[in-house]
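Only a single protein chain was left out; the remaining protein chains are all shown in position.
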């Protein structure tokens, strides 16, 4: 009993696994959709966390190059599974909103919360300007690339309102594919750059790899310590669990939208990113509490970069294969939110110092955006 | 006679007080509206200056926390009185334009003019990057918050043109209120942070307080030296004077718009901010001439921050109480002007150095914006 309490104090998320059998019961007994939705959401949180931890452990057992690749691709596995399931169900609005929501959630909510709790405990916190600046540049490039098809599409409407309806918007589709190809190519180049050992010094190569925003790994001291078979088993089981829960989540999504009177857009932009990223968010906040603001900003920014440069373009291709082609066309409001989140990250990184007041301001912006998203019809 | 000349050389604005009796005469004798308008405008300038000086003196007589609060709230008293009078008269377009106009006027006109005169006399001038950067971050956050209801409103139009007309635009109103609450909360947190003594060292607390952009005070050497009763009397009399002149100004505003063929928008965005801020502008330029560019930028930026974080949200609530609910919805052009002004401030602060050529460029942008505002129908 004492050991169990000690184990739970170290692994508080373990308790949330209790949601899994209850979700199963709810599905079998036909409980109301909102209840199933909440249970499913709670169940995804610890599983997403275990996927993350198992991936990092696996990465630690391989060489830096493969480890970096594993982290980069499986780091957003939970989110990728949820969105692919949603694409299959044709909920494209929700999928696009969750891309935006993940980025702004990481940059405003996670960074803001980290700065507040870290700043209250430690006063103004410092972090590396260089890393933050380099990541900010990549982030701006990613968002500009994401914005191009949207503005293109808006320009087209202004210019040729009739021919567009006839053409079935196909130029915008071609442009989305072009953007996706370029972004994946940049992502691959970035991973290649990160995994390349510098000179003959393998240790330096490994050190550099941890610096890259595209294949970020937590330092050893923060990582779990499973054996290779344990890590693989946990990864496999957690992934199967997330697939099952994602299907459950998407299955009840429409009933939840009607039941709670919220929009598909709000579900996608606020709730889905929260569900998929809670575990990661907690790690960022813990790092801020330990006054490791470098790690905290790194987690928030690299997670956003992976969404923008890897998840978003991958979903364009997957949606095409699944017969529900998704275009990278975001509305004016999503573009403003992305712009806002990124400008703020740049300003904060430019400074190399964070305060709780800056954090409170980020949370304030997230709150206002959330309010606006909630009220959009 | 010699003492009077010496007094006037030190207090050149005192002469402008002569406009007060003439304004009274003009009102009684029914002079043309444009004349009354010009006289009223001239009369407000010295009174706004005396409110500012009396507030600073009052702040110096109290402890840092209350002093900071006084400066923060009464620092824009003249502008607040003018805009509240305009809200009462239902001139909401003018009020919103004057919010934008105050921010861009401070950042482009005041900063530009300061850089030109300071740069011509002293060559490239340096100032603290850290302060300027921190203030710029808060400014960006403030403007993003101001932009959200506008973009929300534009998105709504695109999406549901009919339901919006029925709903009477109420979601935008709720969002404006939400934004106002968040901004006032951030402002209060900022004041709290600024007034909090750091450690047990009261001197350090006072020193830190002067650094905050939200409750900025001039250094002792630049402040006037009145006794406490003198300061209170001057503050009371000046405030009464500004209330009277504001009512006169708003009363003739519509006749002036028709008479001069200018728009309510132009009056609000260029003329009203000039009238309310001339005194403050002169101080910023004087500091630049004394090669105290730190103070000069601080005045311009902190004044903009007070408008964005305090005056604008306060007006949302006051307008609601006065039965003329004002929404924080700005047009595309105001948003561009705000964005332009702030991006420039960031670039200049990033650099930590200003030249007369940069100042000339700021004035050039203000000139072009003024021309565009003048020609908007």
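Note that the chains take the letters A and B in the order they are written out, and that residue 1 is the start of every chain.
The criterion applied here is as follows: a residue touches a chain if its C-beta (ideal position, glycine included) is under 8 Å from a C-beta of that chain, and two chains touch if they have at least 3 such contacts.
As the structure is a computational prediction, the values presented were derived from the model and not from experiment.
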{"item": "Option touching the unshown chain, where B:11, B:291 or B:350 are the choices", "value": "B:350"}
{"item": "For chain B, the residues touching the chain missing from this view", "value": "331-333, 336, 340, 343-344, 347-348, 350-351, 353, 355-358, 360-362, 364-365, 367-369, 371-372, 375-377"}
{"item": "Hidden partner chain, residues of chain A it touches", "value": "130, 133-134, 136-138, 140-141, 144-145, 147-149, 151-152, 154-156, 158-160, 163, 171, 174-175, 178-179, 182-183, 185-186, 189-190, 193, 346, 350"}
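Everything below uses one rule, namely that only the chains that are shown with their structure count from here on.
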{"item": "Intercentroid distance (Cα basis), chain B paired with chain A, Å", "value": "40"}
